[in-house]
Every structure is written in structure tokens, then in C-alpha cells.
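Complex shown without one protein chain; remaining protein chains in place.
Chain nomenclature is as follows: A and B, assigned in order of appearance, with residue numbering initiated at 1 for each chain independently.
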Amino acid sequence: MNEKPAYMNNDIEIAINNVSVVFKDNSGNNVQALDNIDFDIHKGEFISLLGPSGCGKTTLLRTIADLLEPTSGNVRVSGRTPKEIRLMQKFGIVFQSPVLFEWRTIKKNIELPLEIMGYSKKDRSDRADEMLEMVGLTKFANHYPQQLSGGMQQRVGIARAFGIRPEILLMDEPFSALDEFTKEKLHLDLLKIWEKTNKTIVFVTHNIQEAVFLSTRICVLSPHPGRLSAVVDVDLPYPRTIEMRDTPHFGELVSKVRNSFEGGSL
Amino acid sequence: MIKRRKSLWQRLKENSVAQTLSTILLPISFGVLILVFWQTQVLHKIFNTDTNTLPLPSRICRIIIDNHSAILVNALYTIIVAVVGLVIGSIIGYLIAVFAALFQKWGAGGLTIVGAFNAIPIVALAPVMTNWTKDVSNDPNIRSMVAKILVVMIVCIASMSINAFRGLTELKPFTLDLMSSYAASKKTVFLKLRLPNSIPYVFTAFRVSVPISIISAVVSEYFAEYIVGVGREIRENIVLGQYPTAWAYIVVACLIGLLMYGVLVAIESIVLKSRRVK
Partner (left out) sequence: MMKKLNKIRQSKILVTLVWIAGIIVIWEIFAFIVEATKRTPENILPHIWQIIFSFFDPKPVANGMSCTAVVFVNAGQTLSRAGQGFLIGTLIGFVLAILMKLSRIVEKIAAPYLMLIQLIPILGMAPIILAMTHDIGSSRIIIAAILTFYPVATNTLAGLNSVEKAKYELMYSYSASKSTIYLKMLIPSCIPYFFTGLKIAAPMAITASILVDTLQGDGGLGCMLSQSLKHAMSIYVFWDIVVFSAVIGVLSCSLMGWIENIVSPIKRIERKTKKKGAA
């Protein structure tokens, strides 16, 4: 590749400005989920939000996705509010569970957002076929979700998210329910799609190796209250391979990330 | 920093006190509204009927108060039929479920048949019960009671056996493996695992069969030999053209339903108290 990858251009895509989120728990006490988070995500970047449970990583993702409004501070996506971006239908979301509609075939599931966005029947079908091929599920186009394994279902979820050609892909622990073997394969698949499409990906995870293997940068969040403790650049070259996981440099990066949690070890 | 002002509507939606209040007040005001329409005869215009066929609420109340002793006797008979039938039927249903759970391969098939009984209009059997119980006693009242209880009993068996079977067999994953790792006997597994596991399902069955038991009791009274009970009074009074009295008994039947359902909910909340850990 002669061209410089998009993420190196440092154009700001998502600006998170002093975001704090305060919840009320069941007994009515205020709980600080996010405390004054402030950083930028660049265009075309693969960024991971990494941290243990309760660090507010999913909460932060939800503020970007306009599923939650910050108590104070704001999020800007390409200079607009998340709500505007959502209404422009530029977000693709992948959840922890695949969230497929069990009465629709795989292909029809991928077509669902396209239907909502008013694509013609032919465009929908073409796009869905293209996406099915991308995730290697062409053979299963007319199957129903419950006939597929968990890993295949999550691939459908990813295909559906990419199918709308989103500007930004938000992924909330998409692989955490899968076994290691399936996960490794999907990591490679996801990176391949990312390199091909140049989209910005915000990826939430609690798995350090996963974050190091996938990301260009890692935002390390610490809990109680959820705050940004470090941003770690991952200087492993792309395309990444499974073998890279066994290199000393990979191990160093993992240690660096682990040590950046506030209070050192967990 | 821009703080968006929330509309009054939005704030009401998020206020928990307002939500709780509306949950109570909205249905009550709806009920009061209907009662007002009824009392002011607006309902009569809608249904195109007169105050004799659809008597005013005040009149129905009057009749219930004036005839409370007779109503109480009839209500008592209906309650006895419903409760005794419900209890016996549920016990039989549970025993069937236990047998089905012990011999699951054959039991499950048997329960499909019991399930099919659900679809049979069992009230059609009410009249023939009178024939079946002819030799039970010389007292027509006792004979009729047995016939009515039989109907309620049969109706209650199906829902209990199906629900209890699920309770006895749908165990949490690995609990059975855990028990076998203790080398627990079949009896221990039943007493320590299956039986406690089935209790919430038993209440699910009761929630279905309590209303059904009252309806069956009322309907079986229609066909019974001996003239007694709330259902029979509804019918007799209508035959005589005494619609207001019939309405009074309908209200009583509803009250019996409420009472029995209330008792069930109370028992359930006591028995299942420890299971509802937040």
C-alpha cells in the first residue's frame, strides 16, 4: 500500500468533550459512571475502549451512539451532535448479542436497515449479497438465525452494520460471548473489512489482548468513577497476523496497557 | 453548555411519584366514570336497554344489602363447590404430574392427552354428572354438590398437571448433575430438588384455575338437580324476569372471584417470599 492509511491523517471524527454521566441507583444515590472524559477519535481509526466491568466503557459508547445523553459535557461527531448523525443514519452498531430478528432470514436481516432507509428492492438485495460474501455466509443467505452458530450469528450482525455503509461503526463487546477459536477468526475478518472500508471503529472490550491485537489506539478506562487513565498507541503494523500475538513486542504492549490502569494491577 | 429544557410532559414521565399515582388513579377514575354513566343511564342509551334489564348500581347495592342473608347462603355453597373442586382437582393434577415426572417417556405423552382435555368443553359434561351421582346419597343437595364438585375438579386437573409437570422437570441446568454427584437417591432428588422447584409453577396453575373453578361452579349449578348457589340464582331469577336480583348475584359471583384471587395472591406472596430476592 503506497497510500497512507486514513487513520494517520489525524482528522478528528469524534470529539468527546468533558463528558460526565451521573446515574441514580435503585436507592436513589448518585453514581458517577463517567468523570470528565475528554479525548478525540480520528477518522478511520480503530479505537478500543478498554476497562474492567463498571468503568463506564459501554456508557461512553452509548453517549456517542445517542443512546444516552451526558449529564454534562458533549460529544461531537464530524462537528454535529450524535442525534443529528443518528438521524442521518450514519451509525452502524454491533451489540454483545447479535440481536437478529428470528422471523427473518439471514439475508433479510441484513436488508432490514436498508428497508428502513428506503433502498429499492434490488439495491437491498445486491448490497446484502455483497455483505454476505464479505463475511463468508453466502451459502446461508436463506437460513434463519436460530439455524446458525453463535459465531455465524455475530458475523451476520457485523454484516448488517457494514451494510448501511456507516461513517462510524460502534461495537459493544461483540465477541465476548464467543469461544477463543471463533473469536480469533472474527478478529482477522473484522480487520480485513476495516482495512477495506476505512471506517472509524469504536470497539468496547474488557480483553487486553483483543484490544492490542485490533486497535490503532487504546483508551484505558478505570472504574469508580469511570475515568480515562491512559491512551496507548499500538504501533503494530497492518495487516496484522496471528503470529504477531507471539512476538515480544505484543507482550510489551499488553504489559504497558495493563500497567496503565490506575493503581497498577487490578 | 446548553441545557435543554424538558417539557412538563417529559418531566411527568420521569417522575416516579407521578407514575405510581397515575397507575392507581387512572383505572379508578375510569371505573368511576363507567359507574357514573351507568347510574345516569348513559350506558342504557348505548346498549339500548332499560333499567330493568340493566338495573342501576344503586339498586343492585340495595338488593345485596336487603337480601344479604340469602345471598350469603348461596355464595357459601358456590364457594364450597369451587374450593373443594379446586383443591381435589389440583391434588389429582399434581399426583398425575408426579407420575409423569417419574416415568417421563410415558408421562409426557399422557400429558399431551390431558392437554387435549383442555380443549374439550367440559361444561357439557355437567348435565351427565347428575346422572352419574344419582346413587351417591338420598339427599338431593348432597348428590348435587358431589356432581358440581366433580365438574370443577375435572376442569382443574389439566392446568395443574401440565404446569406441575413443567415445574418438576424443567430444572436449572446442572442441578441434576450436582445431585447425582452427591449420589442422591431418586427420592432425595424429588424431595430436595423437584418438589421445591415446582412450587412457583403450582401457583401459575392456580392463577389459571381459580377463575375457571368459579366459572365452572356457576355453570354446573345451572344443570344441578338441587336449586342452590349463585349461578343457579342468576338463572332462576332471569327465568322469573327478576333481572335486578340476577344482577345482584352476578356482582356477588364477581366478588367471590376477587376474594378467591386475593386469597391466592396473599398465600403466594407468603410462600414465595424467600424466592423474591432483589
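In this text, a contact is a pair of C-beta atoms (placed from the backbone, for glycine too) under 8 Å apart; a residue touches a chain by one contact, two chains touch by 3 or more.
Keep in mind that what you see is a predicted model, and the values were worked out from it rather than measured.
Residue-wise, the contact with the chain that is not shown comes from B:22, picked out of B:22, B:58 or B:137. The residue from B:36, B:178, B:258 or B:272 that touches the chain not shown here is B:258. Of A:19, A:47 or A:93, it is A:93 that touches the chain left out of the display.
Touch with the chain that is not drawn comes from one residue among A:67, A:178, A:230 or A:244, which is A:67. The missing chain lies against subunit B, touching residues 22-23, 26-27, 30-31, 47, 49, 53-54, 105-106, 108-110, 112-113, 116, 118-125, 127-128, 131-132, 211, 214-215, 218-219, 222, 230-231, 234-235, 238, 243, 246-247, 250, 253-254, 257-258, 261. Residues of subunit A that touch the chain left out of the display are 65-67, 86-87, 89, 91-93, 95-97, 99, 101-105, 112-113, 115-117, 144, 146-147, 164.
The rule we apply is simple: only the chains that are shown with their structure count from here on.
A separation of 51 Å divides the Cα centre of subunit A from that of subunit B.
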